[in-house]
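Left out: one protein chain. Kept in place: all the others.
Each chain carries a letter (A, B and C) given by its place in the written order, and its residues are counted from 1.
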């Protein structure tokens, strides 16, 4: 995963919160834009041997909020490049769309890529609907203990599906939380980051324009997921 | 649209019906496999000028059933090649997955394609997960009034979303119906058709193996859609 | 095909000419940017029934020049979305790269697209390497006899392949010409056009920035191709 944490106008974050949720007090405009290059499988591991069904990349925004006296992370925008990940994301409350996601991989032989070492340089890009939406660059400066602070809380997601009557009513309108288990993290590096977001007539991502970069991170992560908890239904 | 109607084992159709629905009496094993090459837009027509957001292709199965003394059409499998069509399909009760869909277009100049005339030959293919799932061929024999009988009824669809608890309970479990309005049809041709379905370890389409071809059709269609009706909730 | 003809700085055109070729006298900065949505096949027509091998879209630039007292058309940049078209293009002297090409199709039923009539509006876009490079819009104003004047001459193309020694020498360095036969044109419409070219760090297209729009065209075309003529070898 490649993470860029930065500050945007807190008003832009507030617009993306569920009802009754509020901005956090500390650093309310903090945003994480995260690229991830995954392998994924079910309990029988069959997808691992047919990697078209296992590998996918995604790019997603994480913000934070307060709700019921707790601090939550929340994903308002996410793009992914495979349909199985898109449908699973809907189950989990991620509002996934398709995009083209690319991120540099570190290498251990040869010269065509960065090593996980001081000075290693990474790039990451996001395109959707034929328009480039985001570009990030990261140069590693030091090993660290944690890949940022924005994406560290339980997720607070809406799961919403309108009624087929298309009359403004909902067939499903839930506030849910979820987090993985058996999480394992390795190779956590911090670095200096750059980020550009680009306007698109059909995307809202650039409303979260970076005013100040907080930092950038590279890390590896493995995690399992089984389910979450419904917190509220409308 | 390119349609192949054929007969499969009615037991295979029965497996795909909602609870309380039964096979139709006449031709209970009839199936339509339909390829469609669409343009789509909202009320402001903006997608038409940015066709990456307007054009998509899909391939879908239609079967029929009886439910509450009426005859319904129903789509148990469908593949599509754009995300906006996939998400809209979920709203409508279509269980869409991504696939690569190709179908021959008729032409009016040159030689690289069929004319809409006797002897015009079309091909259509479906691939998903890197495996070819279906191939059809159609040779036009005559103009006709209707592109088949399987896809002509109101749709009877399930809209189902499991609870995030992943405990077997559902957050949304509806039986809905929908049909378009302002439908317009042109250039309806019938012909002789061939169809091959291919096994895949991760798809169920080939369970609907063709035992006998009923016929093939080409036609053009335009239709608008606004909403549907919830028939039952579990 | 959807064509936008416009004027750029003639110096930008001159940079793209082969040695010994010069700008034309009349309208030396005229450029055509053309989108095409093709079906293609060989002599046995087998690709028509397997349309993944038949259908492709492309977007290409055409300029004109004088060489040996004749006027030629020439394609300095072209993007295409299938490999068979890319390799055939290399044979013909087209410097093809892959891109995502989309263009509105006219319709005859329904509402999701323009009719071939006054006021019909079309869009066309080009993306490569995850960056949008061009967007065009066309509104039809009248039927006409010819879809522009820039792409009407025999093509003057370089076919060049460097030696594997990568020492600056060439294994193939030809100036060739080619044109199709059995060409057939229909539904030629003229209209008002808009065009935007976007900068990319890895493409030169935006150097041909439009200073003035000449016009826009829609037409259908069919053409066969067998071979060309080698005019000069270096």
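The rule is short, and it goes like this: contacts are C-beta pairs under 8 Å (C-beta built on N, C-alpha and C of every residue); 3 or more make two chains touch, one makes a residue touch a chain.
These figures come from a predicted structure and were not determined experimentally.
Undergrad: One chain isn't shown here. Among A:26, A:44 or A:184, which residue touches it?
TA: A:184
Undergrad: Among B:67, B:102, B:122 or B:217, which residue is in contact with the omitted chain in the full complex?
TA: Considering all chains, including the one not shown, the answer is B:102.
Undergrad: Would you mind spotting which of C:41, C:178, C:207 or C:223 touches the chain that isn't drawn?
TA: Candidates C:41, C:178, C:207 or C:223; residue touching the omitted chain: C:178.
Undergrad: Among C:22, C:146, C:192 or C:230, which one touches the chain that has been omitted from the display?
TA: Selected residue, touching the omitted chain: C:230.
Undergrad: Applying the definition given at the start, please give the residues of subunit B touching the unseen chain.
TA: Residue positions of subunit B that touch the missing chain: 100, 102, 125, 127, 130-132.
Undergrad: Extract the touching residues of subunit C with respect to the undisplayed chain.
TA: Within subunit C, the residues that touch the unshown chain are 50, 52-53, 82-83, 86-87, 90-93, 97-98, 129-130, 159, 161-167, 171-172, 174, 176, 178, 201-202, 226-230.
Undergrad: Residue-wise, where is subunit A in contact with the chain that is not depicted?
TA: Output for subunit A: 38-41, 48-52, 54-55, 100, 102-105, 107-114, 121-125, 127, 135, 137, 182, 184-187, 220-224.
Everything below uses one rule, namely that only the chains that are shown with their structure count from here on.
Undergrad: Could you state the distance in Å from the CA-based centre of subunit B to that of subunit C?
TA: Distance between chain centres: 36 Å.
Undergrad: By residue number and range, which residues of subunit A touch two or more other chains?
TA: 130
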